[in-house]
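This structure is in structure tokens; I'll ask about it shortly.
Here we show just some of the chains, and they stay where they sit in the whole.
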Amino acid sequence: MHDLTDLYQTVILDHNRRPRNYRVLPTANRVGSGNNPLCGDEVTIYVELDGDRIKDVTFQGSGCAISQASASLMTLNLKGRTIPEAEAIAGDVLKLITSGDVKDDEFSDLSALAGVHQFPARIKCATLSWHAALNAVHGEPAPATTEKTSD
Amino acid sequence: MNASWKNLRADFPILDQRINGQPLVYLDNAATTQKPRCVIDALVRYYERDNANVHRGIHTLSIRATAAYEAARERSAKFLNAGSPAEIVFTAGTTDSINLVAHAWGDENLKKGDVILLTEMEHHSNMVPWQLLARRTGAKLRYLPIVPGDTGLLDLDQLSSVLTPEVKIFAFTHVSNTLGVINPAADLCAAAKKVGALTVIDAAQSAGHLPLDTRAIGCDFLAVSGHKMCGPTGVGVLYGRAPLLDNMPPYRGGGSMISSVEYFESKWAPAPAKFEAGTPNIADVIGLATAMDYLDGLGREAIARHDEKLAAHAYARMATEVPGIRMLGPAQHRSGVISFALPGAHAHDVVTLADRDGIALRGGHHCNQPLMRKLGLPSTARASFYLYNTEAEIERLIASLQKIQKFFAE
């Protein structure tokens, strides 16, 4: 319980060290951004939407290992999905991150995020890129933020 | 929380003392209430175990402090039956809450020709912020009068003639701190809604004294002081309906209320964070939530019944057993606040003499100068009852008042 390796699983450390799809996507037709004003994490998601399908998705940004790994895993898991599929996956992952309950082993690498729920201060790090990706896919212009923004 | 009406006085350490040789009879509850041991313990526990700054922290103490602070927000939302915790802003007290609305909502939304409606019984804290706002914006003040005489009830017959479409905001007290009058808050809010006016309720004297349901009342804003409801000093609540808070600019600028800051401009966090600049009063917010638990353990219906019963009893006894006394406020259907004047004895002398008998009263204008002038009184003495007061204490009050009267008559 609350063991550090619950949070920093090998998968996470690996994705943090070598984030996948960490680049601007020149063919992107949707962009979503997100930030955590309390700690300064920022992420931008680039999506190439082909009709209903996420043809490609990449990200850039700065943040902790959890947020980088979560974004990296997000790109791998949403690429090639239709919007409804992506929504379903994102919903399951957000539930997983906040509850820790792994539904079944349909999540392969994503279950590495299950340990985050034991670290309440880090949950927002893990969820940020998923919210930003949903925003991109939905064409929501406002940045996702862990606190919602106004000005 | 296992608050119980039996042995309730033992929950309040301060009551167990002698003043000028007599057991303390604390009847100054409208000024501030005493604190049960559980509230004091919550402060001690926080400082001895969990103290850390909130929100921005990732270490264990900060996580604990943040969790307790945000749990207090949820507790407050439940206490006031707000729509969500995001409708709860922690402030320094009722005065601070009202100033927040007057600045953040008022400066943005009022202009020349608009009217701010108040009532003649408002506390200075629900009058001066609006006077200042009127000065800044050119809006005008208007007052709903009280009926002639000493009951101090609002003259509801005049409501429709003062609550006109120029009224943009109607701020009124739920319970008068001088008269003990309980105003028909839901009716006033419904009437305001009809002309499109927002409502601000000063609940300083009602939160912790009566059941208080913001959604049933239908108000837009509601202001509360922790120290008047068994909580610590220095903390209060502003309830505001979410769409209003979301669209208001901030009041104070600083840490924690921002989404992003650059050297020349900033973006704000969403409410309620937008209105909580700087390190909040963490310990006292947690203490306030404990006070809410304590009060709900006893039941706010039961507290209101207890206060009203004591007040009606005291009112009746005083009116008959202290010849010549002038009683203010209604005889019944009232809160636990009773103001009175003794002929020939100034309020300050009454309070000093009662204090010799161990009885804590208040004397003066009670931050109600205009109301006192209207009633033709420079000051009154005030006895205000709360959950720990007893009928035996009323007997001591009556005896003391009779003695005082004799002292000045001699």
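As written, the chains take the letters A and B, and residue 1 is the first residue of each chain.
Here is the rule we go by: a contact is a pair of C-beta atoms (placed from the backbone, for glycine too) under 8 Å apart; a residue touches a chain by one contact, two chains touch by 3 or more.
Keep in mind the model is a prediction, meaning the values are calculated, not measured.
Only one copy of each distinct protein chain is drawn here, although the full complex in this structure file has the stoichiometry A x2, B x2.
Operating definition for what follows: only the chains that are shown with their structure count from here on.
Computed from the mean C-alpha positions, the centre of chain A lies at a distance of 46 Å from the centre of chain B.
Of all residues in chain A, those touching chain B in their complex are 35, 37-39, 120-122, 145, 147-151. Touching chain A in their complex are the following residues of chain B: 55-58, 62-63, 66-67, 246, 256, 258-260, 266-271, 273-274.
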